[in-house]
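One chain of protein is taken out of this complex; the other chains stay put.
For clarity, chains are labelled A, B and C in written order, and residue numbers in each chain start from 1.
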């Protein structure tokens, strides 16, 4: 019964989008808000309904699916518009619709003063549709539709305030860089099609183990191509540079697209295609390596930013790095768990940051904030909860449970090793440091900017709900030496395999304690550096090697500059010198040659009779001499 | 007969050379008449009496008279001769003479090498010419008639005394 | 008419006359002289035709000369008319001044 309602989940926001796009201009703000936020909320409610149904009576084959129509049919290639809901997509759909609805509600108040109210909600609704299609897709082509669709919405929303050209630049950068990954992914789809004759995900997953050998080149290549798509979308190394710039969009956009949902599409893709990755140890290693490197690099960069949203952006990159690390370790459920928890607390942090920024009259610089603890108490408490979760404050925050799992698997899973574990641990330390730094700079200290706006109820209630989840959502999955609750992983194990541990590993408690220690250490260090002895920070900043390091980290490890020099500049240069088309020069050359020839010939037409006669005589001489010679 | 031919040939050549070297147009014209007359003798010697007469009557008679009329109309006299003298410098001769020498050498070579020894030249009388003219060449005669007609009409038209207005292409650009 | 005249000699004479005509056309600047030289060339061609006609005892050579004659008459009448007009318009018979037909 429920599978027939599946289409309604994306249909609600789709209808919302169509209404807003066509008649948005004529609708009042009230109705725009109702349609925009209401459609997503309806989806959320429907998802709850379907999700409960799914949980209570899981179908025998583990999924609901509904075919709407055959997209097209060429030769043996018959992609269908089929929606497919299993445990994995249920988690994603839940996060998308639920957090989406909260963010929409928040936006009703947040965007209230904006002149393009309808456009904002239209784009947001379209985004939700695309994202839902992405996770509900039964075949990779439909997934690709959602994949590119979210890219489009991301482009539209980053460049939402289009009058400023730098926003447009950021939007284009985001689109084009993710497009690079998408292109690799498209090639991956071609390979998959020729290997299996279909793009249907369940079919591919079923066929892969029998068709491909473990460690075969084709497996690795395919896995890496798919990974490239994920890397682009999820802002992982080396395609991470677009995400910090993407913060040019409104805060709800950052919360929904660039923190909670779209950027985790890569995680979804890898998890969805886990069978292929499992067959390729190299690809697994690459996934883990990318995750580890990214989390570290982004962590350092986050440490140096002064724009609150950029801190959050880098922390998002870093947290997704954790998810990739988990995926690479074969800790599939841990990755998805971290995704869910991360979606809650990061959406919360972005929304709260948005509220702060709006309250301070569009001030992004943390060094000009401060002292907001008492002025914006609701924001402060929710932000505090979010930060605790991000920094993985032990026991009480949800982030602790999800991140601890990953740390543990970095050591204990069969792909895990000491290096990865150390990196992850150090990443946790960095996370604690920059989170605390952000918190301290924003809410403690002296007030440097006056508060001009106070958040309305519509803004604070979603914050409170998200804060609740950021604290308590972790309790559905507890380590087995501490409660041993496995609700979440049980659910996901319908789809994803269990993590294989190395034999004879013990002492999980020790690792947990270490993680706690590191977190507290990070918090303390930040406390010293930015609260107790800020002059120490200033002094450190002045020292020669550190200032270069600081700048290096601040610019995101120089990736932008390298790309600028290696890719952007050459292409722009070639394009600009070739503006008038070299090949056309060839044809113009022919034309010029003809004109020259004409000139030369018309020069002989001198008008002088004597000249003509001489010509005649010479001609006669030539003809006669031919005769003489022959 | 040979000797007659050579003498007339010499006269023809000499008078022709005089034609192209004279400064005074009337002198040149008279030399041309002599050239034509001697040529007609050659025609006669070659066995073409009818054509020889035509040469005298039409060429030396009619056509040359046209030239004389024009020279008289234009009143070309002493000044022209002086001007011609100025124009005909020795250097002018170099190029044309080289060219014509080459041409002549080639012609000479071709004529010498081409033919077997000569035959007796035979007289072709006017009757044969007339028969040939009015049977196989009738169309040619008609065309020649038309050509002459067109020439007359054209000459009459072109030679009309109109106002001496420059053709618009020939006008100097007037300063605006 | 008993001694044969070598056809080569006649042809040579025609060639000489023709070349003289060419020389005249090229070196003279006065249009009237050029026209006279053209007449010389026409006559040279006629001579060649006549000689050939006699050589083969055919009337065609003479027929051709008659055509040349007709053509020369037409040419001279039109040419002289043109000379008249040119003289009226340019007050000169210098061929080098008549270069308006330049391409």
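Assume a contact is a pair of C-beta atoms (placed from the backbone, for glycine too) under 8 Å apart; a residue touches a chain by one contact, two chains touch by 3 or more.
One rule holds in what follows: contacts and distances are computed from a predicted model.
Hidden chain, UniProt protein name from the list "Urea transport system permease protein", "NADH dehydrogenase subunit M", "Hydrogenase" or "ABC transporter ATP-binding protein": "NADH dehydrogenase subunit M". Although one chain is omitted from the display, it touches the following shown chains in the full assembly: A.
Although one chain is not drawn, the whole complex shows that of A:63, A:119, A:346 or A:610 it is A:119 that touches it.
In the complete assembly, the contact with the undisplayed chain comes from A:149, out of A:149, A:252, A:266 or A:399. One of A:70, A:452, A:481 or A:605 touches the chain omitted from the figure, and that residue is A:70. When you scan A:180, A:478 or A:529 for touch with the missing chain, the hit is A:180. Seen across the whole complex, the unshown chain contacts chain A at 21, 25, 69-75, 77, 81, 119, 141, 144-145, 147-149, 152, 155-156, 159, 162-165, 168, 171-172, 175-176, 179-180, 182-183, 186-187, 189-191, 193-194, 571-572, 574-576, 578-579, 581, 583-584, 586-587.
Please note the rule applied: only the chains that are shown with their structure count from here on.
If you draw each protein chain as a dot and join the dots that touch, every dot ends up joined to every other dot.
For this structure, the chains sharing the highest number of C-beta contacts are B-C.
Distance between chain A and chain B, defined via averaged C-alpha coordinates, is recorded as 99 Å.
Mean C-alpha position of chain A lies 95 Å from that of chain C.
Chain C has residues 22, 26, 100 in contact with two or more other chains. Within chain A, contacts with two or more other chains are made by residues 614, 617. Note for the complex: chain B touches chain A at residues 95, 99-100, 102-103, 106-107, 109-110.
Residues 1-2, 5, 9, 12-13, 16-17, 19-20, 25, 28-29, 32, 35-36, 39, 42-43, 45-48, 50-51, 54-55, 58-59, 62-63, 66-67, 69-71, 73-74, 76, 80, 83-84, 87-88, 92-93, 95-97, 99-100, 103-104, 107-108, 111-112, 115, 117-124, 128-129, 131-133, 137, 140, 144-145, 147-148, 150-152, 154-159, 164, 166-167, 169-170 of chain B touch chain C in their complex. The residues of chain A lying in touch with chain C in their complex are 601-610, 613-614, 617.
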